[in-house]
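Take a look at this one; I'll ask things after.
Omission of a single protein chain aside, the complex is shown with its protein chains in their original locations.
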């Protein structure tokens, strides 16, 4: 049940991130909610479609949509009166990324996908929502060009798989994988780590 | 059979809207047909994928594609010789939106989705085609930032569900739901209604 609560928290965090992006693009109230929803459940939806898991998780359980709706409205209300708590948000976003990546990997494991697919599905669950958010608000997806973001998710999932292969208990491996994602992500922000970029002409 | 004809009319209307957007972006003849097709069947395709309904409606019935093809060519031919009949088009577009929203909701009901999902699927069927059209022609989806558009669809579907819950006959509820969408949409255009927008920084 703790994972379910964490999952809802992850959805709420990504919904806030989507609502903020929609605000930056000057969308109306409906647009804010829609972008928040895409950001929060986009990754998991693509994962479920690719793995042929039906019904899609947010169709089966309406609480996800309720959380997104509430989180969007609270974000709009909050931004009317207070400035954005930049640092707090980045920490919570890192937590959401870690959670989505690991739970996405876990779900891919349940359908007996190969290790490569597990890593890929987990990373995608973590970042696809943000990519959709960026496409819908008209910017080149940031996740593909800045910071260590998807790479942090990949690293954490690989650690999780290695620990499981080494016989570590599942919940411990899950927790350490998440810690790995959060740590790499926050250090990357703190020290401005970047993967090398390429400019062809 | 009247609903089937209305459905084909809705497809034709959205195909015209897609062809016009493609023309504005300066695409070639093939691009015009492709964008028209995405606009016309995009919403229903995403709905069918999410609800796991196979085969997808336009794979099962080729008449949809024939209608799109014809509508695109007629649009191109028409635009060569005459100016766009702005007002007539807006009315027909409102009718198409109403039809897609209500029929999308009805389909979600047949798979026993909850009321929230029915509203969501119906609204999405109505507007997703337009969102795809805008993404493919390189603009921030208009539906998310202007006018009462998706909101009109949502309102009509809610009315339809309430009337059904109150024991009103299905076809009457369907018709009144559609009328509600068309009315709100046209009044919104006429009086320039907008939902409040947000600009965060």
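Chains: A and B, in written order; residue numbering restarts at 1 for each.
To be clear about the criterion, a contact is a pair of C-beta atoms (placed from the backbone, for glycine too) under 8 Å apart; a residue touches a chain by one contact, two chains touch by 3 or more.
Quantities reported herein were computed from a predicted structural model and do not represent experimental measurements.
In the complete complex, the residue from B:34, B:90 or B:162 that touches the missing chain is B:34.
Of the listed residues B:45, B:125 or B:154, the one in contact with the hidden chain in the full complex is B:45. Residue A:117 is the one among A:60, A:117 or A:176 that touches the chain missing from this view. In the full complex, subunit A contacts the hidden chain through residues 49-52, 113-114, 116-117, 120, 131, 135, 139-141, 144-146, 150-151, 194-201.
Residues of subunit B that touch the chain left out of view are 20, 22-32, 34-35, 45, 49, 54-56, 59, 62, 65-66, 76, 79, 84, 135-138.
Assume only the chains that are shown with their structure count from here on.
Our note on geometry: subunit A versus subunit B, Cα centroid distance of 30 Å, whole angstroms.
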